[in-house]
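Here the complex is missing one protein chain, while the rest keep their positions.
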Amino acid sequence: MAKSLPEETGLDHAAMEATLAISPYQNWLGLKLDKCMAGEISITCPWREDLVSNPNLGSVHGGVLAALIDLGGLYSILTQSTRVRSTVDLRVDYHAPATPDGGTMTSTSTVLTIGGKISTAETRISDANGTLIASGRGVYMMAKA
Amino acid sequence: MAKSLPEETGLDHAAMEATLAISPYQNWLGLKLDKCMAGEISITCPWREDLVSNPNLGSVHGGVLAALIDLGGLYSILTQSTRVRSTVDLRVDYHAPATPDGGTMTSTSTVLTIGGKISTAETRISDANGTLIASGRGVYMMAKA
Amino acid sequence: MAKSLPEETGLDHAAMEATLAISPYQNWLGLKLDKCMAGEISITCPWREDLVSNPNLGSVHGGVLAALIDLGGLYSILTQSTRVRSTVDLRVDYHAPATPDGGTMTSTSTVLTIGGKISTAETRISDANGTLIASGRGVYMMAKA
Partner (left out) sequence: MAKSLPEETGLDHAAMEATLAISPYQNWLGLKLDKCMAGEISITCPWREDLVSNPNLGSVHGGVLAALIDLGGLYSILTQSTRVRSTVDLRVDYHAPATPDGGTMTSTSTVLTIGGKISTAETRISDANGTLIASGRGVYMMAKA
């Protein structure tokens, strides 16, 4: 029940790169595919003033970090199954501000379960100094096999 | 414990409008303050192609909806207490896609509890047709009274 | 999408009372059906030493409060649709300890959305003094119509 059916296949690096670039919002964020393997994906997002919530701190908006957890989780499932369709719900924990000193952020997303109807994936976002910025989890709707 | 101390005051409409505009990311989203009263705030976000996740559907990215829940909750608390500092965690449920036909979205955020250390607020986002797009909740860190 | 189909019917008060009593765990908790109407249900749970987490405080265990949010949400959906099957995920915010002085707790659960595949409901738990003890939300899997 909680395992990917063996005959399912997901996207490879080139197909994932193309998928990541389909979204205007994701392009605006400046996202780049870092790694893509079965069950895990990592994506980079450079710090930029446009992304800032509090200009005194220079901290990236919580919604931008939530976006990385939302899309990273979905794409990690897409490495194993193209049946994934949409996000059911999302949970984000904020651990430290993403400031200019932290530089480019990297989100790493891992599949937790792939099911017939529902899949789950979790994501951690670190800055260039290795500080854990945010982490969380998404639940995703699957189309029928 | 779960109640606002009577002597606390929050921001009024003009001060809230100025606060909303401090964030470069929030300005890029095109957010406008709709209503601001004690314990409740509503904010509008126009549909725009830049915000789209899936260009086939024209649906707004889940991260943008998460941003509305994150900031709306924080600002609803700010109507009652200026001690609110940052988001501890966030939960988002996605109910329906925010498409061009749905037009401008309105998020309405309500204080659930204001505490000494932690406060909570919940938010619902509807499109111009009244369809519930997303809803969720944030937990926020408070500075000492 | 986010609305109950008009032809669906749910359980009435007597049928809900019988359903609540099916679970050995729920019987051990001492749960009683308080109110049952379309889209909303309330259930009482008396404070009891067996439920305690921290004996110095006499506070009810967080898992017991989570149980009330889990089952209350599912049963609120069951007032409108018998297609609800199981809990996908759960979120609980703890606001104040449920102590002996607070007496019997009452959980009130309300349907947020009923969908073809997924439904959501939210719950608030108060003690006999009206203090908000905990609140949260569940996402539930639906069988086909």
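Going by the order they are written in, the chains are A, B and C; count residues from 1 in each one.
Methods note: contacts are C-beta pairs under 8 Å (C-beta built on N, C-alpha and C of every residue); 3 or more make two chains touch, one makes a residue touch a chain.
Because the structure is a prediction, the values reported are computed rather than measured.
J.: What chain B residues would touch the chain not displayed?
T.: For chain B, the residues touching the absent chain are 88-89, 91, 117-118, 139, 141.
J.: Which positions on chain C touch the chain that was left off?
T.: 22-26, 28, 49-55, 60-64, 66-68, 70-71, 86-94, 97
J.: Under the stated touch rule, tell me which residues of chain A contact the chain that is not displayed.
T.: 1-2, 91, 93, 95-96, 112-113, 115, 120, 131-132, 135, 137, 139
In this section, only the chains that are shown with their structure count from here on.
J.: Measuring from the mean C-alpha position of chain A to the mean C-alpha position of chain C, what distance in angstrom results?
T.: Each chain's C-alpha centroid was found; their separation is 32 Å.
J.: For chain B and chain C, what's the span in angstrom between their mean Cα positions?
T.: Using C-alpha averages as centres, the distance is 27 Å.
J.: Mind pulling the chain B residues that touch 2 or more other chains?
T.: Each of 91, 93 in chain B touches at least two other chains.
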